[in-house]
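The complex is shown incomplete by one protein chain, all other protein chains being positioned as in the whole.
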Amino acid sequence: MTLICEGADEAVADVADGSTVLVGGFGMAGMPVDLIDALIRQGATDLTVVSNNAGNGDTGLAALLAAGRVRRMVCSFPRQSDSWVFDGLYRAGKIELEVVPQGNLAERMRAAGAGIGAFFSPTGVGTPLAEGKEVREIDGRTYVLEHPIKGDVALVGAHVADRMGNLVYRKTARNFGPVMATAATTTIVQVAQVVETGTLDPEAVVTPSIYVDRVVAVGAAARQQEAS
Amino acid sequence: MTLICEGADEAVADVADGSTVLVGGFGMAGMPVDLIDALIRQGATDLTVVSNNAGNGDTGLAALLAAGRVRRMVCSFPRQSDSWVFDGLYRAGKIELEVVPQGNLAERMRAAGAGIGAFFSPTGVGTPLAEGKEVREIDGRTYVLEHPIKGDVALVGAHVADRMGNLVYRKTARNFGPVMATAATTTIVQVAQVVETGTLDPEAVVTPSIYVDRVVAVGAAARQQEAS
Amino acid sequence: MTALDTLDRTVEHTDRGPLSRDEMAEIVARDIPPGSFVNLGIGQPTKVADFLAADSGVVLHTENGMLGMGPAAVGDEIDTDLTNAGKVPVTELPGASYFHHADSFAMMRGGHLDVCVLGAFQVSAAGDLANWHTGAPDAIPAVGGAMDLAIGAKQVLVMMTLFAKDGTAKLVPGCTYPLTGVGCVDRVYTDVAVFRVGSQGVTVLETFGISYDDLAARLDVALRRLQD
Partner (left out) sequence: MTALDTLDRTVEHTDRGPLSRDEMAEIVARDIPPGSFVNLGIGQPTKVADFLAADSGVVLHTENGMLGMGPAAVGDEIDTDLTNAGKVPVTELPGASYFHHADSFAMMRGGHLDVCVLGAFQVSAAGDLANWHTGAPDAIPAVGGAMDLAIGAKQVLVMMTLFAKDGTAKLVPGCTYPLTGVGCVDRVYTDVAVFRVGSQGVTVLETFGISYDDLAARLDVALRRLQD
């Protein structure tokens, strides 16, 4: 059953040291910045973070990295024009890095959520990122065996939740959110707004409530709602 | 690019003998009855049909079976109270049957559409339906290797299409449609209504136009539109 | 689980007869924790829904693509696009969501459902399930979602009469019918007793209209009392 939390601190209170944390977002779109900030305050450390990028600028995931809480980063694209925090940690040998092709990253989390033990992907075959992995030819095409990536916690940024935890997203901020929500033991979601159950169109729900453990409303709309 | 067809006959005109045809629907919900009727008129034979059931009553898929066009049926649940057509053919040795657990059936078509070479599923392990298949223990759980099911043609029943071929479905009639649409070389869809492009909410599109080759409007709403 | 988790010894209800079908459903409903996501298999398990308290917060999943399924539809509510897995017209509750078959079975296979209730031909002491095929040579095999359901919930409950019409027990040392799943059943609810099964063997939790000793005498499997 989904818990509607009063604030982000309550939502992330029990994240344990050493957890694997799936962090939504593609760049800053869909990045659950309030949850990450709360996680920094909460203090969990020695984390493995799975996210498409390794932080942008100095906020969100970059701030978590800067706080020294991340032991290992699993991502597709750490190196960006504004990824100076990660770059510094990496060059100083202070963080481990596993680079995964973006589609394999998404599919490996989908597999974790869908109970698939492993799958053969054509992506990365013959490249350094497939080294040491099992390879098989199926129907004339070569594939590499990829395994699920499961999170202890997923931090997801969505648009609107109903009180049961059903979620809709907004435009390309959807990105990794729906997949990560299925792949973690505990899924924690920040939204711009929580609405009454029955308000969302059942045909348009993207993440069904079964995947959502905690929801917190953040930002302008939430503050307004609180004040009213 | 999606072609909006004038009628179901035009939509299925080039289905070849010996094709593998994915047929949507769960029982009659989402069953593309008009496309199947057109396929019966069209005459393609020696077909392999992949569908959850093996026909209900005397219409739709059951009529295709009764016309003797199906050499082989791949489904999860052929035996129903109203599956007398299939039952008769099967007992007379006039049709081959591959029974696949329903979730593996869906996931095997999803794999075909998603370019996955094969996947390890926990479903069916230790049962007669996994006999002869590769088995592997991963992280303490036993899985069976399942391969994609790809169609030459998919016949899908959806609710509304826009002129580009984006689709939305209605309630549990969605079922296998979105998966089959991804898994066939040519996807042919019957809908209750075709609307102008831009009418459907981009957040609520279930099957993006890229998966749809032909659309035909059928039924009361379509006839009304034609008359007006 | 609820009521049964508070048991600290086997309870023998010898002051009454065996459970009726409705009473069995009521006992199963009693043991489903509030807020659970639950799949009720076709047939007898469907009846469990009638005994879930209105405020239980239990959300029903139907594998043909819906969470938040309501009671059977009557009269004007009947909509052929909205059925349960048994193809019976049903209704939609507030907070419902629809999804396609691959997503629906990913939800199941991924272990996101809390409870699944199934019928059975046989259950073994170790929790093997046989519920899809009698093994009769002339039977048309039809598995549907049975194998996916069997391995697809955190708790798999079976509802069945303990003895077949010919008097043979359906809780057996090893299944003689073709298996649906291996070691997948957690509890067996019968007309005369509730059992816990699995790698630890068979524990009798409650009896109805029969004493523990009389029950033990009628079964070929070794039984244990709770807290033996």
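Labels for the chains are A, B and C, by order of writing; each one numbers its residues from 1.
Note that a residue touches a chain if its C-beta (ideal position, glycine included) is under 8 Å from a C-beta of that chain, and two chains touch if they have at least 3 such contacts.
Computed from a predicted model, the values in this text were never measured in an experiment.
J.: Could you tell me which of the visible chains the hidden chain touches?
T.: A, B
J.: Using the document's definition of touch, tell me which of A:Asn104, A:Asn166 or A:Gln193 contacts the absent chain.
T.: A:Asn104
J.: Could you list which residues of subunit A touch the chain missing from the display?
T.: Where subunit A meets the chain not shown: residues 26-30, 52, 76-80, 86-87, 90-91, 97, 99-107, 109-110, 121-129, 142, 169-179, 206.
J.: Could you list which residues of subunit B touch the chain missing from the display?
T.: Answer for subunit B: residues 1, 110, 112-116, 162-164, 166, 182, 197-198, 202-203, 205, 208-211 touch the chain left out.
Methods note: only the chains that are shown with their structure count from here on.
J.: Tell me which chain's centre, taken as the mean of its C-alpha atoms, is farthest from subunit B.
T.: A
J.: In angstrom, rounded to a whole number, how far apart do the mean CA points of subunit A and subunit B lie?
T.: 33
J.: Whole-Å distance, subunit A centre to subunit C centre, using C-alpha means?
T.: A distance of 35 Å separates the two centres.
J.: Hey, what residues on subunit A touch two or more of the other chains?
T.: Touching at least two other chains: 114-116, 203.
J.: Indicate the residues of subunit C shared as contacts by at least two other chains.
T.: Touching at least two other chains: 92, 98-99, 106, 108-109, 152.
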